[in-house]
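For this depiction, one protein chain was excluded, whereas all remaining protein chains were kept in their positions.
== chain A ==
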């Protein structure tokens, strides 16, 4: 490869110090590779840096051989070892004109691997050499190299300058079976996409390539059109449909057919008659072709291009079932699932037909296939089958591996949350499902579950009793406390049971659960939520107790006149009241004070503050106990009633969901200047910001000293507390008795289950459900509860962003559209565009951004410029109009527009029209092709 230099210098490869080796006795690439291979592990960086130093020296050599070998080595190192080679761009350029094919080749490879317009500032220097190598007089291999460099590193400038040089290579006259023509077609594609202005020049030759007898040329041209049609707006290529159809009928090459089908996939939705014509050839290919790639492409085309043609869809679905059934080829199974998910919900019968295969795929050994199956199943979720599918997936998540289990949970959570729970009818069911998910040993989606528990609590009033029940189940289980992923859920559960405590059957049990010893495992912020919940629960019990006392007082006074009504109230409250009677006493002596007491010393301020609050409340309650014995005192003391009212009102205000737009609606108070620059206040910050942090760290430290001292004591205390708790709530503890006194010896909540044997998993899975994926009408036993929705902004965040793929080169499709329409005329605009090559213009085009190109014929009558400035600028103007713009801008632009009416081009690209008007212009779609087609 490296020719003579390789053999002559190989004897020096063993030289001890490469720095001593004279550049005359240069190391060849082979030597370098050998040295890299034989070097001990870890020595590579030093070897590489020495090699680069060597190269830097050698590459400046006046001798082209030395320079070429240096460049070759650098190319190797940069390509495979990731070293920077951009500094050598100029040296590569130096070698480009070399008469030696070897050097030229090296230089081109180096350039095409490292040059890029954004980093290589010497790129314009290559223009002349590229033009020379592209000329028909130079040897074809050179032209090929130049084309390759052009296709990889063309800048808009370079493309504009060299586009005319591509013409001779593209034309059939050069030589009938030149190997350069397909390459030129591919390079023309690149030129077009970096610089849409050359469309008028290159488009016609590219179209001519479609009718070449040489299949390679046709293939390259079809490939170029497939790329163009799929990367932007396909509308401009519609007039070429008959041409593509002819190639489809004539060509037998699978490569060409696949690319053609890509084009038709894009074109068919635009023109119903084209779709109708495609059905027959597609069905034919589906039936006859033995190449799986082609069959798959047909399936894809039918599913996304012709979903209305039942015959084709039927045939394609059958093929997909064959794919799914192929036990030995995971690729086909994957693609089969992929294809099915392209069919919309309208064709859910297709998924239903292969339901078993799809469900089985959830247990496939390949995680990618499992993911596709899950994706497919989630696409098919409707409000009628959401219950069955969710239950299936949540159950299956118990058995699968941790990663996939969480993907399953994720899928269920996001699907059910969609658009403010629009799929959920039975919230009681969903809330208990959330509880089940939390108990999944692999669950790491605590945050999302937390969010939904709180969200449903706020939005769905009817779901609250069930929510409290589920929350109780979670809070009371001591095994869950040790799992760091669940603490967020527990926090939500604590909040729910505090906020909606009126639905709780046994508030005191809640207090015990919230204060159980293992809560010390929770992070401080969650503990703070726990304590606050205890506070709410106690306040609730307190007021119920007082109420009950009052009632009993009344009923004893007023005999039994009230009868039924009061007795119902009584029976409700009596339970709570009697609970509190013996509960408060018990709590004081055991859990309550004992657990909260030390917390008031906690160094986390949130926990500390709330614990203090709680203790204050408990002290007050203690007084009430004494009143109970002497009821007269209670009745007389009016203070109690006030306190009750106060506490009650503290929590009685219902919290609601907050709209994301709420902030906008708050009127700005008078006198508040929001725009004022706050930079003037900077000095106040810089002076003061050190002091507070100092003091805080101080107090923290002193606190910790105190803590460490009685750490031992507190651990003994907590152990005994734990034993007590265990005795009382044996239900939630494992039966083993051996380590009862050790606090950290709990069974971990997340102990993975024994993995089921691989063989029977799919069967289990299929058995799990007899459900169908087809939407069907289900009679709901109870009506869907009201879900509070706020304004339009509420659901926004949950919608999947359905941004239609905006092409980056709408400009290009627009330009091509114009080129197609203007094919006949020797338009003046064409000349103008090829001449105007100034740098500024090119930049301008790049800046126009993401305007949607809706190239339309109907002209707005008001705009004279539109008429006068040729079809191209017409398109631009329209494209920009669809872009909404602030009012101010519009006015300014209008003014500008009037001021200088000369260069119409520039102005139209920046002009805006009111939106309604622009919409009116999007009227007729396909009048252009009427005479071309059929």
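Here, a residue touches a chain if its C-beta (ideal position, glycine included) is under 8 Å from a C-beta of that chain, and two chains touch if they have at least 3 such contacts; residues count from 1.
The rule is simple: contacts and distances are computed from a predicted model.
Student: One chain isn't displayed here; going by UniProt, is it "Glutathione S-transferase", "Origin recognition complex subunit 4", "AP complex subunit sigma" or "Synaptobrevin homolog YKT6"?
Tutor: From the choices "Glutathione S-transferase", "Origin recognition complex subunit 4", "AP complex subunit sigma" or "Synaptobrevin homolog YKT6", the unshown chain carries the UniProt name "AP complex subunit sigma".
Student: Out of A:186, A:201 or A:815, which is the one that touches the chain we can't see?
Tutor: A:186
Student: Check each of A:102, A:276, A:458 or A:660 against the chain that is not shown and name the one that touches it.
Tutor: The missing chain is touched by A:102.
Student: Looking at the full complex, which residue from A:148, A:451 or A:612 touches the chain that isn't shown here?
Tutor: In the complete complex, the chain left out is touched by residue A:148.
Student: Going by the contact rule already stated, which one of A:58, A:227 or A:407 would touch the omitted chain in the full complex?
Tutor: A:227
Student: Write down which of A:368, A:419, A:661 or A:720 is the residue touching the left-out chain.
Tutor: Reading the full complex, the residue touching the unseen chain is A:368.
Student: State which residues belonging to chain A touch the missing partner chain.
Tutor: 1, 3, 29-30, 33, 72, 75-76, 78-80, 82-84, 100-102, 105-106, 109, 112-113, 116, 118-119, 140-141, 144-145, 147-148, 151-152, 179, 182-183, 185-187, 189-190, 216, 219-220, 223-224, 226-227, 230-231, 254-255, 258, 262, 265-266, 292-293, 296-297, 300-301, 303-305, 330-331, 333-335, 338, 342, 365-369, 803-805
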